[in-house]
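Excluded from the complex is one protein chain; the other protein chains are retained at their positions.
Up next, subunit A:
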Amino acid sequence: MSTTVVRLAAAGDAPGSGVFSVAAATTSAPALALDGICLSFGGIRALRDISFDVAPGEIRAIIGPNGAGKSSLVNVISGLYRADAGTVQIAGQAFARMPASRLAKIGVARTFQNLALFPGLTAAQNIASGLAFRRRSGLLAQVLGLSAARSESAREDEEVREIAAFLGIGGVLDRLVSTLPYGVQKQVDLARALVAEPNLLMLDEPMAGLTVTEKAEMAAHIRAVRDRTGLAIILIEHDIGVVMELSDRIAVLDHGVKIADGTPVEIRRDPEVIRAYLGAEAA
């Protein structure tokens, strides 16, 4: 466990690409800044002029009723959806369109609302896939079993074991992920994102479908990761209790509009939120 702590503590400055890590280290630029993001699907305006930022080391919740546009926002940041207008800035770098295939290199990792694991792979292979972005050895080196490829794999395996031990899933690494209970799969999904040692982690409903105990465990993990690595976290979550307890700041979306933004205390008092969101939740 102690090695885990050391590695995770050193994680903040190792997002793969040197350029970005320098920018992140030398300025106090926000981990993420959105400016005027608009997105529509045909007639549906999923996001309207959303501006939003996440400070390094911050747990930033996004709440709102179903269909509010939370997942769409994360998809825009991931480069899976292309915003009609607005910019995304990550560690000081501005993008009109996020390149999804370079996301990991930029130091951003995410989980998916509906599990997006690879069912045909073991838990360990799923997690190791989170390191594919920085892999150097090519196919030939791997097939021939050259020492560079072998030591790279061994290093990856070690990192996978560390993160798995940290999340308490070390015992299931060799199991096919599709045979694992849902709650464990959620942890594997988190491990696959964390193993890349991102600067920004986006969690789309990481506790949906979990039991009360599993939720508490997941919340503890999220907090522990932040405390140890100082990464910034975007947390989409419906459980208000968890959100209030975990987050530093909360943004509230409703019908694609950001209707409130502030600390948990401010959000709890906001009449707009009580009317639109808490009302909708009750309905």
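By our rule, a residue touches a chain if its C-beta (ideal position, glycine included) is under 8 Å from a C-beta of that chain, and two chains touch if they have at least 3 such contacts; residues count from 1.
Here is the rule we go by: contacts and distances are computed from a predicted model.
K.L.:
Quick one: find the hidden chain's UniProt protein name among "Molybdopterin synthase catalytic subunit", "Branched-chain amino acid transport system permease protein", "Hydroxymethylpyrimidine ABC transporter, transmembrane component" or "acetyl-CoA carboxytransferase".
P.N.:
The record for the missing subunit names the protein "Branched-chain amino acid transport system permease protein".
K.L.:
Quick one: which of A:A55, A:L80, A:A224 or A:V257 touches the chain that's been left out?
P.N.:
Among A:A55, A:L80, A:A224 or A:V257, only A:L80 touches the chain that is not shown.
K.L.:
Which listed residue (A:P30, A:G130 or A:G256) would be found touching the missing chain in the intact complex?
P.N.:
A:G130
K.L.:
Considering the whole complex, which of A:A196, A:I222 or A:V273 touches the chain not shown?
P.N.:
Selected residue, touching the omitted chain: A:A196.
K.L.:
Over the whole complex, note the residues of subunit A touching the chain we left out.
P.N.:
Answer for subunit A: residues 78-80, 100-105, 109-110, 112, 116-121, 125, 128-130, 132-135, 137-139, 142-143, 145, 149, 153, 156, 192-193, 196 touch the chain left out.
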